[in-house]
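Only one protein chain is missing; all other protein chains are in place.
Think of it as A and B in the order they're written, each chain with its own count starting at 1.
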Amino acid sequence: MKIDRDTIRHLERLARIELDADEVARITEQLDRIVAFVEQLQSVDTAGVPPTGLMSHEDGDRLREDERREGLPRDAVLGQAPDATDGYFRVPRVIERGES
Amino acid sequence: MSARSDRYEPVIGLEVHAQLSTRSKMFCGCSAAYGGEPNTQVCPVCVGLPGALPVANARAVEFAVRMGVATHCAIADESVFARKNYFYPDCPKNYQISQYDTPLCHGGHLALAGGRRVGITRIHLEEDAGKLLHAEGAHSLVDMNRSGVPLIEIVSEPDIRSVEEASEYLQKLRSLVRYLGICDGNMEEGSLRCDVNISVREKGSADLGVKTEVKNLNSFKQVEQALAYEFERQAGIAEAGGAVAQDTLLWNAERGVAEVMRSKEEAHDYRYFPEPDLLVLRVDESLRARVASGMPELPDAKEARFVAQYKLPAYDAGVLTATREVADYFEAAAEAAGEAKAASNWVMGEVLRELNERKIEIAAFEVAPAALGELIRIQVAGKINSSTAKEVLRKMIATGKTAPGIVAEKGLEQISDDDAIERAATEVLDAHPGEVSKYLGGKEKVMAFFVGQLMKATRGKANPKLATDTFKRLLEARRG
Partner (left out) sequence: MSALHTLGVSELRARLAAGEMSPVDAVASTLDAIAARDAGVGAYLEVFADDAMARARALADSGDCRKLPLGGVPIAIKDNICVAGKRTTCASRILRDYVSPYTATAAERLQAAGAIVLGKTNLDEFAMGSSTENSALGTTRNPWDPARAPGGSSGGSAAAVAAEMAAAALGSDTGGSIRQPASFCGVVGMKPTYGRVSRYGLVAFASSLDQIGPIARSVADVALVLEAMCGHDPRDATSLSAPVDRWSERLEAGLEGMTVGVPAAFLADMDATVRAAFDAALARAREGGARIREVTLPHAAYAVAAYYIIANAEASANLARYDGVKYGHRAVVDTLYDMYTRTRDQGFGAEVKRRILLGTYVLSAGYYDAYYRQAQKVRSLIIRDFEAVFAACDLLMMPTAPTPPFRLGEKIDDPILMYLSDVYTIPVNLAGLPGISLPVGLTDGRLPVGVQLVGRALDEERVLRGAAGLERACGFHERAIG
């Protein structure tokens, strides 16, 4: 069994999803079967084959000029925020600093 | 320094983030300007609305290539953007678009004074996060204005061996990005940020110890303090036979200590993968040519040229080339004055003092280099003495008038007429017979009193050297 409860707990943390107690067992088992299913790729000989990371049928620059374009008015952005105040989004307090 | 620094040496690497001074953000057309009202420089892309897509800013790419060329890096013909996945409220998509396997630039270096080189492992492009403010109470506030502003991340090899070197490296990096016109290099405003990696080892060892990372450094001073603190701490542990833990630490500027970050989860697993919304980033010949032809004379080269061309001492050349703007000002003033050394003294002295006191940039300085040059010419020609010249400069700043104009208007021309000086000096000696006796009795310091009196009588316009010579002659004559 590749996917067990510990794996699921780790994935829940990484993906910020807390599964309900009644769901966990079922999803663990389903994921284990799905992973077993995709295991079949191991039997494909891919020696010397480059990975396809990006999909494009055309070459050519896809950059944009450094020009300012009108964005959204603040109301449109904060208007649907679950919690906002004074022009800011508001969230439960962050305990420590994260990435720079 | 402590005995520890005899036995141990720090092994230091710096990770510097420089905010690029483009008009718009890295992946959208929102303004990248600093200081706007919160959440007023936002759009679907930089707020992470459903369905939004990034498109890369060509100028940001060019700026990054400029930095790579200026630090002798190899510039990748093709590189790829990657998603760095982590959850944080200032990260609207909960991934940051950055570069991972294939940075835009790699394998460069920065030269320090005395020929030491610090290797630059890589320089890559990425987007900035929004700003998180910790309000009072149970909440934090998020401003997405900064989200998506272009950054380059410059990673050095762990080649730095002292706090002083680290400081010098950082200063040079800052000077370079400002010279290149790609970043305003302001640590206090956050356009230049520095995290440090440091480990210690016994001097002479080639091993690498366990390193710690220190973040949250908001000024050059804090970088130095944090490095000094960590060196002492780690060396102390080594001395006691302990082991340094590989921690990430936050610098607490108030208390002057580095504190371990408390995290719920283990070290981040960023799960990098190639960004499918952006295609391969290509640097073609025309971009390389544009960068090469637009490359300004870089600080080190300019400094060397100032020494050779203007015969300035290395120290002066260093001060004058600290910023491109001051260097350009100096050269224009030197040309107008016809006198490099005098121009150097004036710029390093009076001009920089003005700028520092008033906290302005040289672009805001009222006296144009040509006008300063004029002033210098008059002084060197002997028409005014040096203290008068300083007066004139102050008047030039205040009124915007030219040096010759002010001298003429106020009649400030130095009195160098032999007869006039002789008459005035004779009057001074006649008025102070006691002091004359003292001087003739051997008290040579009285000369300063006589010159001072002459200056008073001539309202400061006497040529001091001529005055002194004249007094000496007259006094000798009175001896007999």
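Rule of thumb we're sticking to: contacts are C-beta pairs under 8 Å (C-beta built on N, C-alpha and C of every residue); 3 or more make two chains touch, one makes a residue touch a chain.
In this text, all values refer to a predicted model and were calculated from it rather than measured experimentally.
Q: Specify the residue from the set B:G48, B:G107 or B:P296 that touches the hidden chain.
A: Checking the options B:G48, B:G107 or B:P296, the one contacting the hidden chain is B:G48.
Q: Which parts of subunit A are in contact with the chain that was left out?
A: Those residues of subunit A that touch the unshown chain are 3, 7-8, 10-12, 14-20, 23, 27, 30-31, 33-35, 37-38, 40-42, 44, 46, 49-58, 60, 62, 64, 72, 76-77, 80-83, 89, 91-95.
Q: Which positions on subunit B touch the chain that was left off?
A: On the side of subunit B, residues 44, 47-56, 83, 85, 87, 89, 92-95, 138, 140, 142, 264, 269, 271-273, 276-279 touch the unshown chain.
The rule is simple: only the chains that are shown with their structure count from here on.
Q: Taking each chain's centre as the mean of its CA atoms, how far is subunit A from subunit B in angstrom?
A: The answer is 40 Å.
Q: Please name which positions on subunit A make contact with subunit B in the complex.
A: Listed in rising order, the residues are 13-14, 16, 53-56, 61-72, 74, 77-78, 85-100.
Q: Which stretch or stretches of subunit B touch subunit A in the complex?
A: Against subunit A, subunit B makes touches at 17, 22-24, 28-31, 37-44, 46-47, 55-61, 80, 86-91, 94, 96, 129, 132-135, 137-144, 193, 195, 215-216, 250, 261-263, 265, 268-269, 271, 273-274, 276, 278-280, 282.
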